[in-house]
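A quick write-up on the structure given underneath.
The complex is shown incomplete by one protein chain, all other protein chains being positioned as in the whole.
Coming up: chain A.
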């Protein structure tokens, strides 16, 4: 076992001098994880060496400050894996895939500075467990590809919103009704991105029940209610429609501007894909999202596409590391798409209120079938 001291001490003594120090607190655990005891002034690993493949560090914060744990590449700069926000007394795991090579392990008590570092050696992997040396590059590629997609979809959303707003404001109902589900698909494809802007999302996409008493009802669903007016509803005046239309364009412009600056990471992609299916499960398959227009299947299709894009961007990270999950996701994406394709009508879909109970039940089961393996994607791609 090796014990590493705070940076000041480390500088004075030199890393090698510390080899051989022991600590009774840190032990290798039965499940093969490497115990790390992190205090305010020390970072003790149960071992400084492990075989290549999937490594699991079990980091216990024995100190009083919030801690972080990093596995850094040989250059001491590139982060191979990290776990943040380890509160005092809390144990967090870091699961990371590392090929043979030299690394640094680092605790960062108080979340400041370079951390308490120690060399960590990964030896040759057992046969069949080799890890691609360019995993970091694959992760970056996935993030970059998805960023381009978000950019493209958000720009199309803005263009479409402008068309819809113009038609709606002008009282061209047939045109507006036709555009409504089509334009919203751009929104629904990147819905987790839109929802990440907590101030804009309710202005643009709140349903009436989402609002508090006295809160103004605006955005897409305000227009939806006016276009597909329920019984006893009083239609908006031209001025009111103009106001809703202007708000849609203004806030979508803001959203698109902000979306360009977003940075993506593999966990965000994978979590976003899972959230899109959650959206389908809780809002679309129940017919609650589009209470007046019943265009829920357009949204369903868009959510599914957005999730599939994220999965496809991430798929290279599963190759050779979790082929089973990859195959399961591929199959279930195809199956659910085939289920949905059965309801295509011309350019669009059947309206939700035309679906029978059994059809909705089948769709819900298909969503569940895909959502389960999809919920395991994040853990598979971040390591």
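Throughout what follows, a contact is a pair of C-beta atoms (placed from the backbone, for glycine too) under 8 Å apart; a residue touches a chain by one contact, two chains touch by 3 or more; residues count from 1.
Please note the rule applied: contacts and distances are computed from a predicted model.
Colleague: Name the absent chain as its UniProt record does, using one of the following: "Amino acid/amide ABC transporter membrane protein 2 (HAAT family)", "Acyl-CoA synthetase FdrA", "Deferrochelatase" or "Cytochrome C".
Modeller: Looking only at the record, the undisplayed chain corresponds to "Deferrochelatase".
Colleague: Check each of A:111, A:137, A:327 or A:345 against the chain that is not shown and name the one that touches it.
Modeller: A:111
Colleague: Just name the one of A:51, A:66, A:95 or A:159 that touches the chain not displayed here.
Modeller: A:66
Colleague: Take the complete complex as the reference. Which residues in chain A touch the chain that isn't displayed?
Modeller: 61, 66, 68, 84-85, 87-90, 111, 209-213, 215, 271, 274, 278, 281-282, 285-286, 357, 360-361, 364-365, 368, 371-372, 374-375, 378-379
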